[in-house]
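Below is one structure. I have some questions about it.
Now for chain A:
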Amino acid sequence: MKDLKHYLWWEGKRRLRTVRVFAVFWLAADLLLWALPQSACAWISRESSVLSLLLNGSMFLAGLALAWYPVFVAGASWFTPRRSLEQLTGVAVEKQILAGLLLNVPVVFLLYVQCRIGMGLMAKLAWDGVSFFQIALSWPDFWRQALWEQAFFMPSLYLFFYLLFGRRGWKLLAYVAALGSASLLEFLLTWEMALPAAWLPWVTLAAEALLCGLLISACGRIARRRGY
Partner candidate 1 sequence: MEFDAASPVYIQIGERIREEIVRGLYRPGEKLRSVREYAVFYEVSPLTMHRAMQYLEAEGLVVTRKGVGSFVNPRMEASAARRMRESQARQFVEKMREMGLSGPEILELVQECVREEAEKGGKA
Partner candidate 2 sequence: MREETKERLLLRMRQVSFSYDRKPLLRQIHLDVRPGRILGVAGGNGAGKTTLLKLAAGLLLPQEGTVERFVPEGLCPVSYCMPPGELPGWMTGRDLLAYYRHFFQDFRRQQAEGLLDSLGIPRNRPLYRLSSGQAVLLSLSLGLSRQACLYLADEPLSHIEPALRRDVRRFLLRYMPEESSLLMATHQLGELEYMLDELVILHRHTARQIETESIRSQYGVSAEDYFLAETGRGKPEAGTSGEGQGERREEP
């Protein structure tokens, strides 16, 4: 377990470096918008569509990141380039994959928080009572959907198909396959098993967790053969 802990530490440090630019950017934007008095905001939304667009856009980026990061970045790009130093450590590939997936969770969480903050701040720029920044962040069970499915489960599916296809250019295909598999699983559980509604989320969670374990070990095996 100690090497998993160390590995989490270093991979976490690495991720932190890549996101810190964005973190600083959003922190600054948040502070700016929070400090702007309401009268100024009203003026901006009335007179300057460009400025309004810019401000909305900067917050919208967070929403975009929330949609794009979990699979396309969290899915494979931390794992697939030639990582000689990580290989040298001799830490089991499965542990490396597990660590990578675990670290997606805090990133997705922070992105979600930023989206929420952005929505609140963008309400200040509402024009005629309509705020342009309204991401459908309707995740009634945020913990299961965003932090488990988006950050952990879907990326593991994506990584599996990505490694399976084995070609660097087939990212989109891997994404489609991952989506397809997830939908298939949901279909099987909802329709075929005809479970009572109260049970469904828990059974789904259990099934996904089981599948995830299998996926991680499968990924490990494929990765070892390919020399990752």
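Assorted remarks:
Keep this in mind: contacts are C-beta pairs under 8 Å (C-beta built on N, C-alpha and C of every residue); 3 or more make two chains touch, one makes a residue touch a chain; residues count from 1.
The candidates were selected such that all candidates are chains of the complex that A comes from, given by their letters.
Note that the coordinates shown come from a computational prediction; the quantities given were computed from them, not determined experimentally.
Only one option in 1 or 2 touches chain A in this complex, and it is number 2.
Per the touch definition, chain A reaches candidate 2 in the complex via residues 3, 6, 9-10, 13-14, 17, 82, 84-85, 87-91, 224, 227.
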